[in-house]
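What follows is a set of notes on a single structure, which appears directly below.
Only a single protein chain was left out; the remaining protein chains are all shown in position.
To keep things simple, chains are lettered A and B as they appear, and every chain counts its residues starting from 1.
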Amino acid sequence: MTLTVFELRRMLRNPLIWAAAVLAIALEGVRAAQWWPDLTVVTLRAVTASTLVAGAVLVAANLAAGRDRRFPETLAALPGRAPSRTRAVLLAAPVVGALAAAVVIVPLVLYGHLRGPAAGSLDVWEALNGVALAALAATVGAALARWTPWPFTPLLVIFAFLALIFVNGLGEYGGWALPWIPLHDPTLGPRPSALHLLYLLLLAVAIGAVALLRHGLRLVPAAVAAVATAIAVPAIAQADYLPKPPPVACRQLDGLSFCPRAGYEPWVGRWAAALRPITSAVPPEALADMPALRQDTFGGLPQVWLTGVTEMSVAGRVATGVAGLEGGPACGKAQTVVALWLTGLVSGLEESAPADWTRPPDPIEKGPGWHEYPLTDSGRSSVSPGRLPGVVYDGADLVNARALLADPGAAVKVRANWAVLTDPATTTEQAAPLLGIAPIGGAKACGEAE
Amino acid sequence: MEPTLTVHDLTRRFGRRTALEGVSLAFGRGVTGLLGPNGAGKTTLIRVLATTLAPDAGRVAAFGLDPADREQRLAIRRRLGYLPQSPGAYPHFTAFELVEYVAILKEIDDRRARHDEVRRVLAEVDLGDRAHTKVRRLSGGMRQRLALAQALLGDPDLLILDEPTVGLDPEQRMRFRALLSRLGASRTVLLSTHQTEDVTTLCERVVVMRTGGVVFEGTPGELAAQAAGQVWLTTTPPEGTFWRTPDGRYRTLGHRPPAAVPGEPGVEDGYLLLLGGEQVAA
Partner (left out) sequence: MNGALVVPLGRAIDWAPLAVAAPLAVAGAWLVPAEFGVAVVRAAGAVLASAAAFALVDGMAAATAATPVPRWVRQWARTLMASLVAGAAWALAWRLAGVPGVLAGEAVVALLLALAGAGWAVRHVEGRAVALAGAVPVLACGAGTWATPGQGWWLAAGPLVLVVAVAHRDARPVRPSRP
């Protein structure tokens, strides 16, 4: 017992663990600040960040349990036997690891919660997965110290874990038997987090028992390892995503119809707020024709919200819809200028028209005037040319829209002449007196580089 | 005679702890012993002298050269043999390989000359027959001798040895003393030790350090003389610290106990009185 308290105190003062905790909070905090909080994602990301602490705890526990390998003579002559030292590390390290992981997860989740309006739901079991992961890492560290002689093996385990996280982020290989699945596809339904937590805890117990087995084949640790494994394996084998919650009703706001996915109702207000420059500029009858905005891949509302970027994708969709644009070449039309102007009300117009309207071979090298919108929180994104989905315009349209944007009375003029301006037959040239701008014409054919 | 090694007003701190404070010393040809309790600053001084640690303040000169200067430090190192307190070793090397490795680092580039030199120093420390034993199979004292052999490579003009006699058996200790007194005839040797016997039998000069400062500098005779009139022998156990002599009497230092006769002062007496100075004077 005294030895356990001693190890506990040493671990609590371990700079590696706390440095990892600070780094995890800082890195994930900075990243999280750029996204509108979705508590489901926030929790997953916080747990993933806390695995940095788990790695540090793994190394710390490994060094602590391997201490008698580094000072064999001194410790071998002590009355306290090696098994009791292993046991002390096995009791102390998981506690400290769990504590340090909680120190990372709790503030990150609270931050998302307080910043609200947060979508998604806080799954406490999911958050506890991170705590259990740190505890599991501690027992793995101790077991490695007892079964493998080099200080390098804990690093290998850490790198293997990292490779799993990055390569196999959705758990395509291994499924719930993996220690952690960092990414989540909301279309699959809620994750079996409670069952996975149980699995991690049983795994920690089993591995701790395996560490003790290094000191001889004893009945108790052997039985504990066998029982824990016997429960954990069948339990995790039948783990699956939980049933999806029922869909929620669409909601009318500012004349638009928003249809969020279950859990994303709190974002309706934010979407409406982001679109208010448009909804307040156009006549109400224009909004009546706008189809409902749905939260699916082609429905206009994104799954994730990167602040300052995602607004543009929603605005582009709504502007195109209310202006009655159909897609395809639309250079020189009054409609196009109005639609571009509407998007400019949301996020400015300082960009050039895409030179190339066909998807380049390497999507990472997107040209000027292209927009990249995140699809998931993990780096998958869609890239699209221009700001009006499917609509081709040119630099002249942008110049004309910018001229309109510079006019403080533009909204009044647009509302007054809405029907004419959004008639597909009206050219910018014809609409110029109505808009009060001196329009320029495009130099090339629509869709060709200038 | 020009001193080989001088330090002036040397100060070195480790964080808030002062390991050396205002140390000024000069070492010439012959063997000088460095005494002092644990933590006195002996190793710190030795590391500064051996050009492996920079002082915070003060000047060091060896052969008139300044170790703070790259070229001059190299010149010093070419003439230096150094045995640190924990030399370390590669356990899977043989004794010969280990010493040869250091010989290469000491720029003994000719292969044959190097092998001869390695054999010579191994013989000096009586490890000639263990040359091809792996270091991990050597005993603790043998490893200490092996470390000493490295310091002797290239017949250096300046030998700096930190606790070289730790772990040596009496025979090897005698051998070591003979070796060092031979070397000391023409070279400068500085060794730290906790064995006052080493000092008595081997050193021309002795320096005693305490808490980062020098508290005595002189010959072993002068150190012993510090205890003149303060060594007492009694037939009954006196108060305070004492120890039994082989003839059954009790020996004590400081104030004269009742019915005591004066004893012959030794280096150890002088050393102990010097360090326990305050209590004895009180």
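The working rule: contacts are C-beta pairs under 8 Å (C-beta built on N, C-alpha and C of every residue); 3 or more make two chains touch, one makes a residue touch a chain.
Note that the structure is a prediction, hence the values are computed from the model and not measured.
Colleague: Name every shown chain in contact with the chain that has been left out of the document.
Modeller: A, B
Colleague: Give the residue, chosen from A:V5, A:A33, A:A163 or A:L188, that touches the chain omitted from the document.
Modeller: A:A163
Colleague: Can you say which of B:A54, B:A123, B:A185 or B:V261 touches the chain missing from this structure?
Modeller: Considering the complete complex, B:A54 is the one touching the chain left out.
Colleague: Over the whole complex, note the residues of chain A touching the chain we left out.
Modeller: 16, 23-24, 27, 52, 55, 59, 63, 66, 70, 150-156, 158-159, 162-163, 166-167, 379
Colleague: Determine and list the chain B residues touching the chain excluded from the picture.
Modeller: 50-54, 67-71, 73-74, 77-78, 80, 82-93, 97-98, 100-102, 104-107, 109, 111, 114, 147, 150
Assume only the chains that are shown with their structure count from here on.
Colleague: How many Å are there between the centre of chain A and the centre of chain B, using C-alpha atoms for each centre?
Modeller: Inter-chain centre distance comes to 64 Å.
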